[in-house]
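Every protein chain but one is kept in place in this view of the complex.
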Amino acid sequence: MGTNYKISEKRFVRRITLDGRDESLKDLRFKKSGFKKCIQCGRCTGSCPTTVIHKEFNPRDMMRRFMFEDIHSDHVNEIIWKCGQCYSCRARCPRNCKAGLGVIALQHKSYEDGKAPKNIVEIGEKIRSNLYSKGETITPESYYLNLKEEFGKKTAERCSDNPTKREKLGFKSDDAREIPIPEDALDEVRYLMRLTGFKETNDGSEN
Amino acid sequence: MKPGIFICCCGDNISGKIDLEKLKRSVSEDVKFIDETPYLCSNEGMEHIIAKIKSEKPEGIVIAACSPKMHEKRFRRCAERADLNQYMMDVANIREQCAWVNKDSNPTVRAIDIVNSSINAVRNSIGLKKVQLPITKSALMVGGGISGITAALSLAKHGIRVYLVEKSASIGGNMVKIGKVFSADTLSEECAMCSLGPLISEVGENPNIEVITNAEVSGLSGHMGKYSVKIQTDPEMINGEKCTSCGICSEICNIDVLDEFNFNLTFRNAAYKPFPGALPSSYSIDSNACIKCGKCVEACPADAINLESVPKNIELNVGAIVLATGYSELNPEQIEEFGYKKIEGVITQMELARILAVNGPTSGKLISPLTGKKPKSIVMIQCVGSRDRKPGSIPQCSTICCMTALKHSNYIINHSKGTDIYICYTDMRTLGTYENYYFETQKKGEKSLRFIRGKVAQVKKVNNEKLLARVEDTLGGGVTDIEADMIVLSSALLPSDTISSVQEATGVGLTEEKFVKEKNSKMDPTQTTIPGIFVSGTAKGAMDITESINMSRSAASRVSEMLTQEFIEIEPKFPVLNQGECNQCLKCLEQCPSNAIYLDECVEVDPVACTGCGYCVAQCERQALSLPLYSDQVIQARIDGVLKMGNPSILTFLDEKIAYTAADSMGSNRLNYPKDVRIIKIPSILRLEVKHLLYGFNKGAKGIFLGDGTANASDKIMEEKLTKKVQELIDGVSAEGIDPSRIYYYQANLPHYKGLANKLKEFSSLLEKID
Partner (left out) sequence: MDQRTKTESHYLFKSCTAGSIYPGIELSTQYVLDALKLNWVNDPRQSSCTGSGVHLGVVPMETNMALNARNLSLAGETDSEIICICPMSYTNLKHCQKLISKDNKLENNYKKIMDEIGLIYDIKPDVYHVSDLFLKHEDEIVEKTCEFSSNIKVATHHGCHYSKFFFKDVSSGTFEHPTVLDEILVSVGFEVVGYDEQFLCCGGGLHRYMADKEYSKNTFKEKFISLAKVKPDFIVTQCPGCTFNIDYLQENVLEELKMENSIPVLNIAELLALLLGAQPETIGLDMHAVDLEPLLKKLGLRRGNK
């Protein structure tokens, strides 16, 4: 479908051409967003907690972009990261579409292409590495932030001792699991990860 | 003449408020007898009335009871049963408009005036009879499309003879041409011919239906129940009886004519049969195209051709007429920016329908006229000529084009891989279950169908090889040029050309767009402005096949209701014309709000069409017209009656349908209004003349209140006439030196009866200021 957008630099006219169709985004989630069923009613946008904070993000408009594959611009690459993934858009959609799901597909493409924002790349690497080394996404370390700076003095005072407290409860300080995942099970997880695109060198084990 | 009086106590609804003894004493001189009964409306009460009339033999009676809206008809039947003419009776409304009026300290005073008014009215009444009109039990169906076919079949099954007149060579209309029809139930496209074919055959086989093709209505006379219609046919060059449909005439004919069956995308011969399965099945010769070379005459093995035939005139007698003249697609040539007929590859939805039809010009293959190949990209432009206030367009929505675009898209998605479709729309309007069809089409079109909200501004051709549609994607995509090799215009539905000649012949009212107008499209659909003439299908406005069928059955039912009666019985509420006095000034005919007066050598009143408003009577300078139930004598007698006791009075004339009923509601809801108000029921304010008002003032009325709500229940014409009438009355009265502020007009509204009470109070206090 008409994906070849030629936007003239001097004239603000979009051109949908007859030939040279781009491949649609392969990610299953893109299709499953249900954009084909969308009637652009805007109920998603009216329900979206992001739109009221980042006005450039608008789930209805995202769906329109999905329809016309208007998803490759820098602007789109920037706004997709504003979505909070709450799926309020999905819950209230009269046609049961999932704008948020299409957005993750775009986020993932952006991440794969190395176009994700720096902080996402950082968290991403951490999460992927946790997944590869422990079978977990979030680990206690991910949360050992500068508590005072992030959450305030009282919270820092109350929570700075949490690593010790968790150990008293029988949890390790560096693992989310009471009983860490056994090595053979972890091998299975890693096998599946490699099979689905994780590269041992730059994403997973980092060795 | 002294009428008998029956007073109803209505439990103590009436007797509890009104001093009946005083009432009786006050009117006793003028009456034959006075009777008092607890409940007149009970069976015993009514038997009592009958017995009393039979024994006392009064020449007229007054029933002082509740509103005539309650039981007038039953009391009239009592009178008839007692051998008293039912119109020699009047109901004095002393419950709703007297006993029930709140805060009236002495309702007896008002009750006396009301009863006096009724006594006077009866004394001035004449015995009347209901009118019975004969009915011709046959109907004319104008137009042989799906609507006409449906209505004709329906009527024929009711045992009514039907003449089905069709202007073209076969019945079938637009539906046979469109190939596929959408179905919301099966979410698919069904074969139009397969649905319609059996109905066409049924028409051919039904002995109650006579099909007259190549024919148009050329004249009409008579009235509802008894019309005479003139039909003119094209020259019948091929004798349908003799023709064996062998087709040799068409083979030999070499005159090319644009084929309307294919929306002029192909040619046919002058000797032709519109489509296989046409009815009648015989061939026709297009008299406008034929050059009379005579080849076909020689070739015809059945000797069925006579090129010297002349047009025929037929006269049909029918009781009712249904107009089912259908629609034609707007020719978008005049909307120049879309380039129709100038840029190759720009076609209409109707033309696309033919292209997609297996019996169409390309045998169902989707081919772009621009490239001669399967189109890569089609842009459909919605609302072409609809929802548009430019000249040549129509302001309303054509209702079916969204579904048509979806239907064609769905078909193309299923049958033509690699063709993309862009539907540029203003609003997608897929009402009711059609939304499911929209939804399914969207789902199927995941890869190839896109919707752009925006109306295309312009179509251009680029380098002789592709088309460009410029549109704003109003949902955020900005100005967009869509490349295409086929552009389809969803053109508006206009009334078919036939409607002009039908209008000329019948005088039926049309809308600005020339659709047939319904008299009251909300409460009385299918009824045109002329009684006995109905409309169905797209002659009335854009609609889809289902709606069209529904409407046709509805129209057929209306006709059937009428034609299956023995005769039409009509109350004597219409004016009577004294032909000797009539000078044929035709003012009445021109001004009648219901077109009930016609000229047939002399001026005639159609009692069926007449609503009894009395406008003509008030206007007739020679007083040739009179309305027996509301004659000058009766009106003046009622005025005399209410003013007889010399009470200070506000004469309150209320129309019988709306304002009078609102006045009843004021009583039922125990509202308060001035004690001076004296209500006189009339058919409409239009009946009143300056002389009536002057008579009232001369007899001592301190003010005259005019309440009419008929404008609220009908079209603009009534409102205009009322406004004009009121002005006329005011001017006339002031010319006689009476302060015009003593007249007050109020456009009554049935549910807003409080408004009427307020206006009466307002008028009353205004009058006090004057005095």
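Letters A and B name the chains as they come in the text, with residue numbers starting at 1 for each one.
Note that a contact is a pair of C-beta atoms (placed from the backbone, for glycine too) under 8 Å apart; a residue touches a chain by one contact, two chains touch by 3 or more.
This structure is a prediction, so every number in the text was calculated from the model and none was measured.
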Left-out chain, listing which of the shown chains it touches: A
Omitted-chain contact residue, chosen from A:15, A:37, A:65 or A:128: A:128
Contacting the left-out chain in the complete assembly, out of A:11, A:55, A:75 or A:177: A:177
Positions on subunit A where the hidden chain makes contact: 27-29, 32, 47, 49-50, 53-54, 80-82, 84-88, 90-92, 98, 104-108, 110-112, 116, 119-120, 123-124, 127-128, 130-131, 135-140, 142-143, 150-155, 158-159, 162, 165-166, 169-171, 175-182, 185, 188-189, 191-193, 195-198
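Assume only the chains that are shown with their structure count from here on.
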Centroid distance [mean C-alpha coordinates] between subunit B and subunit A, Å: 62
Parts of subunit B lying in touch with subunit A, wherever the complex brings them together: 376-377, 420, 422, 428, 439, 442-443, 445-448, 450-451, 453, 466, 470, 473, 475-485
Touching residues (chain side subunit A, partner subunit B) in the complex: 1-2, 12-19, 24, 31, 36-37, 39-40, 60-61, 64, 67-68, 70, 95
